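Here the complex is missing one protein chain, while the rest keep their positions.
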Amino acid sequence: MGITPLQLFLQQLTNGLTLGSIYALIALGYTMIYGVIQLINFAHGEVFMVGAYLACSLLIVVSAAIPGLPWVVTLLLCGLGAMAACGLLGIAIERAAYRPIRQAPRLNALITAIGLSFLLQNVIMLIYGATDLQVPSPVPMVRWNVGGITVTVMQLVIWTSGAGLMLGLHVLVMSTRLGKAMRATAQDLTACALLGIPVGRIIATTFAIGSALAAMGGMLFAFHYGTINFHDGYLVGLKAFTAAVLGGIGNIPGAMVGGLVLGLLEGLGAGYLSAQWKNVFAFAILVVLLLCKPTGLLGERVADRA
Amino acid sequence: MPLLEIRGLTKRFGGVAALEEVGFSVQPGQTVGLIGPNGAGKTTLFNCLTGVFRPNQGEIAFGRERSVSLVGLAPHQIVQCGIARTFQNIRLFASTTVLENVLVGTFTRTQTGLWQAALLTAGARQEERWARERARGLLDLVGLADRAEETAGSLPFGLQRRLEIARALASEPSLLLLDEPAAGLNPVEKQRLVEFIGRLKRQGLTIVLIEHDMQVVMPISDHVFVLDYGRVIAEGPPGAIQKDPRVIEAYLGRSA
Partner (left out) sequence: MQPAVLNRRILKWSLGAAAALLLPLINPNPYHLDVLTTALLYGLLALGLNLIVGLTGVLHLGYAAFFAIGAYTYGLLSIRLGCPFWLGWIPSAAVAGLFGVALGVPALRVRGDYLAIVTLGFGEIVRITLTNLDRFTGGPNGLVGIAHPVLWTPRGAMDFGVASMPYYYLVCVATALAAGLSVRLSRSRIGRAWIAIREDELAASCAGVPVLELKLAAQGCGGAIAGVAGAIFAAKQGAITPDSFDFILSVMVLAMVVLGGLGSIRGAVIGALLLGSLPELLRGFEQYRMLIFGLSMIIVMRLRPQGLFGGFQRGSRNAAA
């Protein structure tokens, strides 16, 4: 008995939701950073990629050091490790590359961002090699058949961790003092600085959180697809950026929505379009979006300019 | 016939009306002062006039013999019609020379295109000579002739203001819009500014001037409009305006 069109559709939907969760995690970083300092952090995609590679390395280390650990714990360790490391990486990037040129024209910041992206890609390539890295997954390869649609444990992991992190972020931004400070800084940085809010630290924290989320996205991506390449950051990064703009740049719920929507679009597209044209499709969405509706679905939240 | 006629001009940003039903007219050769508390909408009015903003409602008619509607035109097209402006926060081309700043102002009065420039035709060379002569003449007028090759960004503040005016004059405008030209100048510089505007006036230039300093506005204006919260609350000769209770209240009430 073959697969019905409805089942194909729902399967692509499921796959799309999975991919979308990953995009959402990365898109959040883009959107938060653009929200506070109005910069497209070109290097963010590379942070995702670094997170993926680090998670793989951690997996090897953890499996060797403490064999027989339940996979959930292994996953948690790798995830937290990657998140922490990339959080620090994010802070380092902000401090070393972007902060010193805050007063310079925007062109300079963009050029620096691109340079940084290249640098990180090359460093990873030198450490791990230029070919695809095969990733063993700690998650059991169990799959269930739900009404003709295949759902794997990995997908469940992605959905739950994605949802959990996004919920956590939402609570952080909406209910904590830090969150309020972040929102205020995104609204009007100068005013906040004058009011004594430590904007430097807020910006660094924003970078740290965004990078950590991207790292988690990287780990999930690596374990889900089984291979990663140093060039993945560029492609996935651009797609996640598309998602951020789709939801409205600077708008945190927007990034979540944008990620899911883009994932769905790509999932459906992959089912019905040839693989060759898949990337053109993605770039075309990006271009059309920026040309026609740059404010996105939920509207952007960018600082007021005098 | 007025050189500039504005009727019912309204400009909203989101829910806030920066300008509400503004009516305003300027006769040829007049110097008109535009005053009002901060945030009254004066610069917004200039921005609507020069095509930077598109008004939500209203008409802007400009022209000596025939009047042209300015609504919907791009800024460079409005310069072509004969209106030039300066900015409240000076906007010069900082990394080019003083002379080059003024030369940019001659763009609308010259025609050398890409091909002529690339081939350096006789016409191109001639036009370049004309433009440079004109620019030097303007630098002479504002007293910057000896600084022609200096970088614009390195000029002291007062001279930067003069450079901006020279650049505006380079497009041979019939209407000159000055946005707070006296801001940041010391009393001596202000006096020289007043004299300078007087000279432009005597050459027949029509001028609209946004200013906070009454010592600058009142002596040179023929007519004054007062804006508050986006509306014209009073207009008339300077003497009358200074005594108008509504004007005094607008300033005193807002100065808190």
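Some notes on this structure:
Order as written gives the chain letters A and B; numbering starts at 1 within each chain.
To be clear about the criterion, contacts are C-beta pairs under 8 Å (C-beta built on N, C-alpha and C of every residue); 3 or more make two chains touch, one makes a residue touch a chain.
What you are looking at is a predicted structure, and each value in this text was computed from that prediction instead of being measured.
Screening A:Asn108, A:Thr131 or A:Thr190 for touch with the missing chain picks out A:Asn108. Considering B:Glu21, B:Glu59 or B:Glu128, the position touching the chain not shown turns out to be B:Glu128 (whole complex).
Looking at chain A, the residues touching the absent chain are 38-40, 97, 100-112, 114-123, 125-126, 130, 234, 238, 241, 245, 276-277, 279-280, 283-284, 286-287, 290-291, 294, 305. Mapped onto chain B, contacts with the missing chain fall at residues 50-52, 74-77, 79-80, 84-85, 87, 91-96, 100, 103-108, 110, 112-114, 117-118, 120, 124, 127-128, 131, 151, 153-154, 167-168, 170-171.
The rule is simple: only the chains that are shown with their structure count from here on.
Chain A and chain B, compared by their mean Cα positions, are separated by 48 Å.
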